[in-house]
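Down below is the structure, laid out as structure tokens.
A protein chain is absent from this complex, but the other protein chains hold their places.
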Amino acid sequence: MFKIKKNSLNKLYAAIAEAQTLYIPCNVNGKPNFAVWGEGADVDLASLKTVKSAKEVFFPQCEDIVSFKTKGKEITVIDCRKESEDFVVFGVRACDAKSFEILDKVFLSDPVDTFYKTKREHGTVITLACSRPEESCFCSAFGIDCAEPSGDVATYFSGEYLYWSPKTEKGLNLTNSLKNLLEIANDKDNLALENEQKNIREITKKLPLYGLDLSKWGADDLLEKFNSEKWQELSSACLGCGACTFVCPTCQCYDVRDFDKGNGVQRYRCWDSCMYNDFTMMAHGTPRPTQMQRFRQRFMHKLVYFPSNNGGEFSCVGCGRCVEKCPINMNIVKVIKAFGGEGK
Amino acid sequence: MQVENKEFKPTIVAFCCNWCSYAGADLAGTGRMQYPANVKIIRVPCSCRVNPTFILRAFQRGADGVIMCGCHPGDCHYTSGNYYARRRMTMLFDFLDYLGIEKGRTRVEWVSAAEGARFASVMNEFVKNVTELGPNKRITDLRCKMEKEGE
Amino acid sequence: MQKIGVFICWCGSNIAATVDVKRVAEAALHEPGVVYSADYQYMCSESGQTLIKNAIKEKGLTGVVVCSCSPRMHEATFRKAAESCGLNPYMVEIANIREHVSWIHKDIEEATEKAVILMRAAVAKVNLNQSLTAGKSDVVKRALVIGGGIAGIQTAIDIADAGYEVDIVEKKPTIGGKMSQLDKTFPTLDCAACILTPKMVEAASHEKIRIISYSEVESVSGFVGNFTARIKKKPRYVNEALCTGCGICAEKCPSRKSKNEFNEGMDTRGAVYIPFAQAVPKLAVIDPTACIKFKTGKCGLCERNCTAKAIDFNQKEQIIEEKYGAIVVATGFNPIKLDGLEEYGYSQNADVITSLELERLMNAAGPTGGVLLRPSDRQHPHKIVFVQCVGSRGLRPCDKPYCSKICCMYTAKHSMLIREKYPDTEVYVFYIDVRTPGKNFDEFYRRAVEQYGVHYVKGQVGKIVNDGGKLIVHGSDLLMNEQVIIDADLVVLAAAIEPDPTAKSVATMLTASIDTNNFFTEAHPKLRPVESPTAGVFLSGVCQGPKDIPETVAQASAAAVKVVGLLSKDQLTCNPCVAGSNELLCNGCSSCEKVCPYGAISYITKEVRRGDFRRVAFVNEAVCQGCGACTVTCPSGAMDLKGFTNKQIMAEVDAICK
Amino acid sequence: MMNDMLIPVVGVVTDIRRDTPDVKTFRVVGLDGKKCFEHMPGQCAMLSIPGVSEAMFSITSSPTNTEYMEFSIKKCGCLTDWLHSIDVGQQVTVRGPYGNGFPVEEDLKGKNLIFIAGGIGLAPLRSVINYVRANRSNYGKVTIVYGSRSMDDLVDFEEIKNEWANEKDFNVHLTIDRPQEGWDGHVGFVPAYVKELNLNAADTVLLCGPPIMIKFTLAALIELGFNKTQVFTTMELRMKCGIGKCGRCNIGDKYVCKDGPVFRCDQLDEMPAEY
Partner (left out) sequence: MKKVLDIMQKRAKQLLGEGIVNRVIGWKTGEFGYDQTPAVFTSAAELSSLVYDSFSAPNLSKYLIEETKKEGKALVFLKPCDTYSFNQLIKEHRIDREKVFVIGVECSGKVDINSLKSRGAVGVIGVEDNGEKVIAHTLYGDMEFAKDDVLLEKCRSCKGKQHMVFDELIIVNPVKEEKNDRFIGVDALDAMTPDERFEFWRGQLLKCIRCNACRNVCPACSCIKCVFDNQNSGVASKASPDTFEEQMYHVIRAFHVAGRCTDCGECTRVCPQDIPLHLLNRKLIKDMNAFYGEYQAGTDTDSRAPLTNYTKEDVEPNVISDKGGDK
């Protein structure tokens, strides 16, 4: 366990950024979002949740896949992939850190998504324990301890210090490269930190969504849930926007599109939302013509289909972003509860 | 920097209505009145056919200036087309200015079928103004730009 | 994907001298969809067209791009060629590399590059072209002639003789126009009335012609073959059916102060009057601004004296609505107002008159009974100065930039007639140039100079001063290079002529275009001189540009032929480049309807998908003229314009910008 | 860097055959003149014209064909319109193979096989049929029931008439929806024909066609005593990435592009009715 004074953090960022790109929550035009750190960046580790989750570091909203040149009848394929450079993502909360494991199950399963893989291999994740959980948080429902996040390095604020605990080899390597900035934490520090964590865990228990019951969910009763009449009512106010999807750390649906640049075609992929009415549109029509079906798909995927294919694991980490951002305040919590998963 | 400016030849898209301005451009040709080759004319039936989207599209794809020409107000072949176009373009231009896009990149001129000389002088002036503004950087798609420069 | 052929025309050296046509042809082959390209000296020639036709057949082309002159020139030619071998004509696009490239650029490199880009844009468009089929619309077999001067009369008679109904709308109480005011006509010197009045009578008595006099067209809607005009008939306060034209009312009318328009205000008429003896229709009309009954409520002398009981003070304005297949504009001209031309002192001196006033002074039915007396003192003038180009060919704002064309000849006529009738009168003519191109015109002019001894002075008049009844004309003689001062008794100004003031509103109403001088624009100055660019609207007489009588009559007959050609068809092929609404996208929000100038859009409730009834826009293709206003106002992009679709225009934009 | 399944290779169209008024069969080989990749019967590939679109098509040629792959494509959208307008020599991009394919080496081996197809539905089955022909000894009797709207709409009609019909232990039954001049074969819809033919309920069925035809044919088969576990069908739906990641093609917890497109009909019952 190491520590660094809060007021020395800028030096730490600078030292990391010297060797590799550092992504860190910054206040960008009024909103906290992960951004590349540079001199003068308005780092914002106080805000609990960035608007977009940390997933965009590994799975960006838009990403070039391949480009083409065409001339007459000929096509040339240009593989524009590059091995990712090393980078660090700092300030990842426990929920977002957990989301990487979920994304891994999708993108690293056979056949491997090389775009994601190279970023995962070259990215070092520094997590940050939560100090002040908010009312929309329900990570504990998924077994996440927001006071003890995973990652290559876990960090914690307590008193004057940021505590620094490397957890993997990658984390150790990074720690070694920053040795001159980090102090070694003593027993007193450890005790203080433990107290802090205890405090946080106490607060967690007071959260309004604490104890959200997911026992009714999972791979079982797929058809029964699918055919439930509740979906109609739950989805009736849904606008069909993608706010929930795009702030979600685990949503990973994407679209592949071609952009004609004039003298070549750029094929790129971008985030897509199953809430969009054109999501499954094909030449013949769409198998999910109503918003109810699309709404159902999103929650069935997170709470039933994904667990069914992944040993019971849900595709939700309880970060609560969708709870906060939905324009009409319909969210996964209300869905979970509607099917009998009552809170405390 | 100055050398660069000298080299800079802006891409200009001109939308011309079929009845007046396109004919005016033809007349400029018939009269052998010179204007820069940067200007490429797209024929539309009426200035009211010009969708703001087309203008944005031109900028996206790398145009440095877009000019729309139509019949003089009151002379529209379709009676009222250019009146609607006038309102739309006024709103669009002010809106682009509001977003910080250089207002010199957009222009509307009314050119009649008889105004060949005016067509040429309007184009000369517009090209000059856009050239002075330099390349369009604020409302263009970098993907297209990179492709162009990559050549 | 299309199979496109690209054909590059040299236009002799017009294009080929500045554009490397081979390079354009070569570049075309790299464009998507292009399977063939060729260049040729004259694509529009028979063999050039054959080249295109053969390629269409042999290569199985589905689209054609011709890089040549302006589409306004030969688009129709090439489309016809394509059609003749089975390709839909709307699969042909023109890249204008002559007017827009070779003629305005000198640098071959630059011009070629631009030509390639324009070719590329045309190819990009053709890639998205779709075969278009024109719809059909019925033709109403009736024509409307606006204006009842010699032009309108001749047009109407010719159309009627071909068997079609014609309405003449004349704003004055009688037809006849300016020609009815003329005394004699050049170069034959026959009397205007003698040749005009039979025509007027013929028109009036023709079973196919209806004269709607003292009326104006208020609005016109519709389109070629199917116009609807609203005609406002002003109240004459005389029942047309009852009036016999006896003229008793005019005799009895106690109001005598109104200026007589027919005599250019040089004498007066009653408040109820018949414009002139040969007026057609020969009906009285009451001028309510002069009528004592209207002003005071008392009088009614005319009413009491009318044996036919035709006076009707309660007559109201009437609206006649009628459908027409074609409309002929024959709105004619007026001499310009001379108030602005101060050097001639027209407004200050009664004896400075216009040529038209002189016509009346010399006419037997005129204010002086045909005796030439000057207006101020009714004395015979002994020295007369004619001034040419008054307001014509000038550069000042009060001047007209054009030549009024008729003045040289009528002045020769006037001076000759005066010298013939009053040999003691000296006649001087100040001129800039004497323009006499016409059959027997120059001979006529030379007769005036040589036989009648008219003094032609090349030069302009700078000032006219009234010196105790004498008009001192200060002029210059450019040939002698000296100042000339003439003490004249009468000065006659050859005032410029300008289109009738109604021309502008008529043009707006018809969506026909007019030039900066308010003359109507022809569809083509050389090849379609009697048609306006608006389909179904034709031009007759001076409304299109200055003309003398024979030219006017010739044009009038030409316009009639065009009208007859149109009316002889039962159906017209519509412009296929019309708007269309994609029902699957249409919201039925009514935005498009609001901006359509033709009322072509209506809304219907339709089962768009099974069980999904929706209000959607419906375009009447016969009414739509294809302006595209609706396409831009449509937020959902449901409305698109065939031949100029959003995607096509964007493809052109892309091609130009890349 | 390792290959990514999203990055295609270039293929050349070396032959285009018009099968029906709206179906063409395209022969595709790699730039090196060889097959772009190996596949199993029933698997699919993504074809694309850059800038136009990319879409999934079943590979109609048999894996035993060592020279090329073929795709029978019906004209029905943006990309297919485009493909129908190209000439031989046009290059396209290809990636694949995707999906599970028919279990030719497992469940189908040693069985009597009944192929039932409607319209363009023959495309994926053709691959299996020719695979079976090439490995004739591994399979029992083959019955083919194929129906289309009209004579002109029968895909691969020449191959059926000239090759399949002459194959040993092959029974080919063709039907068209409505009577037509020059057609002396059976007239009627496939489901009804299936009942008429009184197929052996012990055989294994491979079924492909439009959804409505599948529905009624399945009912007919059950009526004849077939069990859903004997019937395999294939559904090429809304696939985008082809590798089970883009989130589009799932039906319940199954991904068509990964777990399908071939499903046993009893499996379909366990899936939500969202296809």
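In this document, chain identifiers A, B, C and D correspond to the written order of the chains, with residue numbering beginning at 1 in each.
Here is the rule we go by: contacts are C-beta pairs under 8 Å (C-beta built on N, C-alpha and C of every residue); 3 or more make two chains touch, one makes a residue touch a chain.
Treat the numbers as computed from the prediction; the structure is a model and nothing was measured.
Although one chain is not drawn, the whole complex shows that of A:4, A:162, A:193 or A:247 it is A:247 that touches it. One of A:142, A:268, A:299 or A:339 touches the chain omitted from the figure, and that residue is A:268. In the complete complex, the hidden chain is touched by one of A:57, A:203, A:222 or A:265, namely A:203.
Remark: the residues of subunit B touching the chain excluded from display are 52-53, 56-57, 60, 73-74, 80, 83-84, 86-104, 106-109, 133, 138-143. By the touch definition given at the top, subunit A reaches the unshown chain through residues 28-31, 33, 48, 51-52, 61-62, 64, 132-136, 203, 206-209, 233, 236-237, 239-243, 245-247, 255, 257, 259, 266, 268, 270-273, 276-278, 323, 325, 327-330, 333-334. Although one chain is not drawn, its touching partners on subunit C can still be listed: residues 584-591, 594-595, 603, 615, 633, 635-637, 646-647, 650.
Methods note: only the chains that are shown with their structure count from here on.
Listing every chain that touches subunit B and subunit D alike gives A, C.
Separation between the centroids of subunit A and subunit B, computed from CA atoms only, is 46 Å. One finds 72 Å separating the Cα centroids of subunit A and subunit C.
Residues of subunit A in contact with at least two other chains: 70, 260-263.
Those residues of subunit B in touch with two or more other chains are numbered 61-62, 144, 147-148. Because contacts link the chains in a way that matches no line, ring, star or complete pattern, their graph is best described as other. Here subunit C touches subunit B in the complex through residues 70-72, 96, 98-101, 103-107, 110-111, 113-114, 117-118, 121, 508, 511, 513-516, 521, 533-534, 577, 595, 597-598, 625-629, 631-633, 641, 644, 646, 649-650, 652-654, 656-658, going by the rule given at the top.
Residues 65-66, 68, 70, 73-77, 79, 81, 83, 106-107, 109, 111-115, 118, 219, 222-223, 226-227, 252-256, 258, 260, 265, 267, 269, 272, 274, 279-280, 282-284, 286-288, 293, 297, 300-301, 304-306, 308-309 of subunit A are the ones that touch subunit D when the two sit in their complex.
Listed in rising order, the residues of subunit B touching subunit C in the complex are 11, 13, 18-20, 22-23, 25-26, 28-30, 32-35, 37, 40-46, 48-54, 57-58, 61-63, 71, 74-81, 84, 88, 112-114, 120, 144, 147-148.
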